[in-house]
Structure formats: structure tokens, C-alpha cells
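Sharing a structure here in C-alpha cells format.
The complex is shown incomplete by one protein chain, all other protein chains being positioned as in the whole.
The letters A and B name the chains in turn, as written, and every chain counts its residues from 1.
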Amino acid sequence: MDLSAINPILFVAGFLVAATPLIFAALGELVVEKSGTLNLGVEGMMITGAICGFATAVETGSPLLGFAAAAVGGALLSLLFAFLTQIALANQVASGLALTLFGLGLSALLGQSYVGIKPPRLPDINFGPLADIPVIGPILFTHDIILYLGVALVAGVWATLKFTRAGLILRAVGESHDAAHALGYKVVRIRTLAIMFGGACAGLGGAYISLIRVPQWTEGMTAGVGWIALALVVFASWKPWRLLLGAYLFGGITQLQLNLQGAGVAIPVEYLAMSPYLITIIVLVILSRDKSAAPACLGRTFHASS
Amino acid sequence: MTDTPLLDLSGLTKAYPGVIANEDVSLRIAPGEVHALLGENGAGKSTLVKMIYGLVKPDAGQMQMFGAPFAPSEPRAARAAGVGMVFQHFSLFEALTVAENIALGMENAPKLSALSQRIRDVSDTYGLPLAPDRTVGDLSAGERQRVEIIRCLLQDPKLLIMDEPTSVLTPQEVEILFKTLRKLSAEGTAILYISHKLEEIRTLCDSATILRLGKVVGHCVPRETSARDMAEMMVGKLLQTPTRAGKTPGDVVLSLQSLSAKSPSAFGMPLRDISVDVRGGEVLGIGGVAGNGQDELLAALSGETLSAPGMISFRGRDIGLLGPTPRRAMGILSAPEERLGHAAAPDMSLTENAMLTAAMREKLDTGGMLNWNKARGFAQKVIDAFDVRTPGPGNAARSLSGGNLQKFVIGREVLQRPDLFVVNQPTWGVDASAAAAIRQALLDLAEGGAAIIVISQDLDELMEISDRFAALNEGRLSDPRPAEGLTVEEIGLMMGGAHGMEVAHV
Partner (left out) sequence: MIRLEKRPQPSRAFSLATPVLAVLATMFFGGLLFAALGKDPFIAIKTIFWDPLFGEFAFFYRPQLLIKGAPLVLIAIGLSLGFKAGIWNIGAEGQYIMGALFGAGMGLAFYPAEGFYIFPLMVLAGAFGGWIWAMIPALLKVRFGTNEILVSLMLVYVAEQFLASMSLGLLKNPEGFGFPGSRNLQQYAPAHNADLIAGTGMHWGVVAAMIAVIFAYVLLTKHRLGFAIRVTGEAPRAARFSGVNPTRLVLFCLGTSGLLAGLAGMFEISGPAGQVTIDFNVGYGFTAIIVAFLGRLHPIGILLAGLLMALTYIGGDIAQSKLGLPAAAIQVFQGMLLFFLLALDVLTNYRLRMGRTEVA
């Protein structure tokens, strides 16, 4: 084994990339959950976004169009969830599972002819001399625009939730849909919009995996990232900046175990590959004691019966 | 010019499947008038005000405001037209701050800092102290009501609707509220005041409209009408007050020694150091404003929450660590406040709901195998004995009206012959005749030697049936005192007075 084969600068730059799909997916889910809805279909929306983005990028040659298509694909799929839970008042857990099972199948179907193709590459942003700063340059200034968009989105969601009226209304709906309804807010409409935002974010996260991180298309390639994103929202206590921190933590672990696999550590590959999932469980255990931050109406069905 | 009423309703009708909530309701309110809307539970008061507030659309009829047609399609429109509403069940968000809650109820909310200042101003003007940055979940019921009132006042309403505002207040707090309302009325704000408490209406209101079964059955000037006459109009018949023979209390059945317990819910109230003895044949009435530990006390007695050894003993036996089933076996039965979802499973049939708590004492199961025939028989027995209006025991709990389900829930426990019966809000939302029947059943049970603890926010009810009275305040229980001869003043002080408002309101 040769730990010196791990270049710390490439490692850090790598885990920023590994964390980005998680940031998108988890941030979208955070907004959805803040509105009082639990969408367990993140994995399904991610993988759908992954193939929509991949196919579009390959067909048009434009990765950015691919990302746009991924967001649209994720949002469209999430509309199914919105229909089931907001209109047909179906159980949110079951509907989320349905979304994931359906998304996995749909993506496999759409992706049949894209296996083994290389997608067009999204160029890194040219920061000029900034990229030449030792250590910091290659870590911070050698990435594509979507990665920066992810961080900006965290800031945007944070500010929106904290400072704007729209954010206040969203939180209010998640705290008490009955009270919000009594004040005249359109609970179903607000939640549907939040769900679509979550779908678009998950789609972007999925496309980041298929277009940048891997980059190619294989069936089921999100491999549980959507579920880890759900855990991350709990980890973050529904706070955007903590979510960013958590995503980097998970990204770091994923990257580390990949690097260790590459470095030929004496631990068998399978056990290294288990580690992100096991660590997710451990984190959940540690953080599950404090549920007070959860939106009070999370997972409850709303029907205006008056 | 004073002839143009502020609000003029004519012929309002609203039907729901199976019930006509409002039929041809008309009333007029002048600017500055305090108008009472009086009626029993289920008389259609709530539906009427929801139409005025834009939450429900009438099937027929017109509303006019200052002579112009008024048909709010949503609460926003009603608020814009100058209608403010303080809900019976607060429309507040527990995890948000006072200022955020108020901002949510306003059309053009200013920035939070500016809003906080306005909140302070209004609360000073009207003697309703309130800190804008506190989290609503930590506030008492009275304080929460202030949030709602201030939220309305910031919009300069022309009409303020108050839905049963005093049910969550101590007598002292009621006084303060009335002063505020009178001040508002003097400034020209009309108030539509919904209540079923006659004395209150006689003190406060200029005129009254009485509803029964969705129809207007009369108008009156409350100050010139006796409470008895209004009650007759409201109920339609004269009611018997419950009767009981005098008796001597028996042995101590339940003894609480410094009972303390954390609340299972996030914004609940912990129980603090409660000590009291209850004897057989005695009714202990426990009053107090909602949210002061009522649910928690019932849970601690029913066995839903366990408590440390030495805190609860039943006939001398320590039961703190026993769950609901063994406590039932010993004869401790209870009926929680929330009927749907706590005392009964809404989507399950009455037979299944009978099985829920009666399996043990009525021997509805043998070795874990359930005897559904026997459960059906027991459910039918409850239905017959307590005059529960339902097609049969196979119907789902949620299909019953509130009063009928309450009769079923109380009857289910009473027929199991409890030695100790704990009930929270036995007649909440129940019409007058059903309430009288339930109270009589409780008294009969005491007559038979059982110890009864009635937790209620209805002071009249408690005074009517209790032997001794105590009040819950901030999770503490006052020393019980004989109910006979207690004045409203004394009761109010036991309930915690005005919760620190005396200073603010000179």
C-alpha cells in the first residue's frame, strides 16, 4: 500500500466534485421538507436527471443544455409525486418510494442506447492567474460552473428562507398547514412549487454525476446518493450551511475511500465501498436525538376540509 | 347616515353533505357595535364567520359592507376589506417568532425590525404586553391570543371577529380582554363576538343574534334579557341541571406525591411537583387555561407516560411504572380530550374502538385471540346506554358527530365500572343536552363510590359537579379547595391570575 500516492491537493479538489451532487439533491430536499413534505423519491429524480442530462448533452453537444434538461426532467418527475401527495392525498412515504422505483426503471429505459458513450465535457471556468496560486488555486479555481452554482444555491436558499417573505411563507406552510390555510395561503400550490424545485435540484445533482463526476452513463449509477442526500438533510437539521458542511464531509469520505482503493490499502475493496453507507448510518444515529428542528407538518397530508 | 350598517348579511345559506350549516341567516352590525353571535356547538356560528372571512363561500345569500356588495373569495380579500379574525383554535405557527407570525397575517408586512416596533406600540396602546422576538411555542394560551389580536389590530380592522375568545383565559385575563375590546369599540371598530357563555355576553355586548341548528332564532339586547331567556332561545328547551345526593367521601383511592414528569411533546408543559389525594365517591375538578399540563396529567394517570417510583399510588400500591393495560386491570380508566386520534381511532368502527380500551376489563379476548362478537355486543351496549346516535357499531368513529362520539368514549369507560375515572374536557364541543347527560353519568359514577377527576376549561361545569376544585398553572397544581362557595375571583387567582399582566394594564 502506498498512501503517498494520494495527492492532497487533488484529493481536496476531488471531494469538492464528489460533494456537488449531494449538495444539489439535499438542498432541493431541504426546501421540500421545509414546506412540510417528505419526498423519498430523490434517488429516482436524480437518476432521471442523470440520464436526461446525459442524453441531451450527447445529442446537442452542449453540457449546459444537458444540465437544463436534467433540471426539467427532475422537475417533471417530481410533478408525479406532487400529484400523488397533494392532489390524490396519497401517503408520502409510499409515493416517494414509487417515484424512486419508477425513476430507476425509466432511466434504464431511456439510457439503453447511451451506455459506453463519452459525454461532451463542460470546461472549467478560467480564473486566469487565480488558478496559479499554489494549493488554493488548484483546489478552488479549477472547476466547472455548476460546482460554483451549487455553492451559490446554498447561499441563495439560506438567504431566501431567512430574509424573504417567500421563505417565511414556505416555513409557515411546513410548520402548520392548517394555520397557513386559515390565513389564506395556498398550501397545495406552495408545496407543489417546492416539490418541483426539489425535483429540479435532484435532476441537476444526477446530471453532475453522469456528466462531470463519472462521466458516462450506467444503469443505477446514482447508487444511493439520493438516499444519502435525505440523510444529509436530517444531519443538517434543515439548515443550508450545515448541509454544505455535511456534503463536504460525505464527499470527503467518498473520495477518501476511492483513493484508498486506488492506493491498494489492505482493506478489501468491498469494505471500503460500504463505508459511506455505514458512516451515513452512524451520523444518523448521532443526530437523531434532536428532532426539534424538523418542520412540524413534515410528512402529514393536507386536505382543506372546511 | 348612521343607517348604513358596517356589515349586512341577508339570507346566507351554506349546506354540507348531510347538514345545513347555515340557513337563511341575516344580521346587521353597526360601526362600533359589539355584536354577539350566540349558539350551541354545532349551531353554525363558525360556518357563518368563515363566510365573512372568506374561508367558505355561501351557497346563497348576500353580504354587504357599508352598503357595497362584499364577497371575499379568500381571507386575503376579507382582510383587505377590513375584516380581522381571532380564531378559536389559533392559527399560529409554533416554531416561528411573534413578529414572523404577525407578518404572515398581514398583506404588506414591513421589515421585521420596523414591524417589531409597531407591535410594541400597539401592545402598549391596548395593554397587551408581548415581546416580538419570542417563539410562539413558548407562549401561554393567553399570550398566543394576544398575538392574534395584535395581528388583527395592525391592519386597522373595521370589524373584528372573535371566536370563543375567553375559553383560554383566566377570569382576570377576561377582564383585561374586555377592556381592550371596549376601547376598540369606542374607537369605532365593530366586534362580532362568538360565544355560548351568556354572562359574558350580557357584560360585553350591545346586541345579540341567536343561532340554533343553523337558523337565526332571535335577536335581543343582552343587557335587557335574562340569561335564562337567552338560554332557552339557544337550546330550545329547558335543561335539567345534574343532581346528586349528598354523601361522605370514602377511602383515599389515588395519591399523588410530588408528581413531576417531562412533556412528551416539543412545546408541551412539564408537570411540576403535584401532590393531591382523591377519595372514593369524590369528584375533583381541575381547572386551568389550556396548555398548562392538562394533557400531561391525564397521560401520567392513564399510564401513557410512566413516572418515577413513589409518585403515584393507587389504593396504596405504587403504579408509576405500570403501563395503561395493567392500570386498566386495576380499575383506573380515563378519557383524553382529543376524541379523534387519541380516545378513538377515527377510521375504525365503534366495535374496534370498543376493543381499544375494553378488551381487558370486559374480557373481549382470550389468550390474545380477540372475540369480535363480544366486542360488538359491548359497543352496542354503550350505544344503547348513552343514546349514541349512529346506525350501528359497524360505523367508523369519524362518521359520528362530536357530541355522539364523546358520549361513546365516555360511555365506553363508564360501563367498565372504573374505581378511578380521569377525564379531560368531558363536554368540549358537545351540545347542551349531551353535556348534561355526560355530567350526570360522572356524578352517578361518583355516587357508586368511584373517584373522579374531571379536568376541564369550563369553569361553570367544574363548579356544577366538583366536590373540590384545584387549578393547573404552568404544570403546578394549586391546593384543592371545596368547590362550594368559591368566588370567580378566587378561582382566577388559583389559575394564575392574569399571568403577569396586571402591571401593564393600569
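Following the convention adopted for this analysis, contacts are C-beta pairs under 8 Å (C-beta built on N, C-alpha and C of every residue); 3 or more make two chains touch, one makes a residue touch a chain.
Owing to the predicted nature of the structure, the values given are computational and were not obtained by experimental measurement.
In the complete complex, the residue from B:Met330, B:Ala396 or B:Val488 that touches the missing chain is B:Ala396.
For the options A:Leu10, A:Ala90 or A:Ile125, the residue in contact with the chain missing from this view is A:Ala90. Within the whole complex, the absent chain has one touching residue among A:Ala71, A:Ala98, A:Val157 or A:Ile209, and that is A:Ala98. Within the complete assembly, residues 17-18, 57, 71, 73, 302-304, 323-325, 328, 336, 338, 340-348, 352, 355-357, 359-360, 365, 368-370, 395-396, 398-399 of subunit B touch the chain that is not shown. Of the residues in subunit A, those that touch the hidden partner chain are 40, 80, 83-84, 88-91, 93-95, 97-98, 101-106, 108-109, 112, 219, 223-224, 227-228, 230-231, 234, 268, 270-271, 273-274, 277-278, 280-281, 284-285, 288-289, 291, 303, 305.
What we mean here is this: only the chains that are shown with their structure count from here on.
Within the complex formed with subunit B, the residues of subunit A that make contact are 165, 168-169, 171-172, 175-176, 178-180, 182-185, 292, 295-296, 306. On the subunit B side of its complex with subunit A, the touching residues are 50, 54-56, 74-76, 79, 87, 90-96, 100, 103-105, 109, 266.
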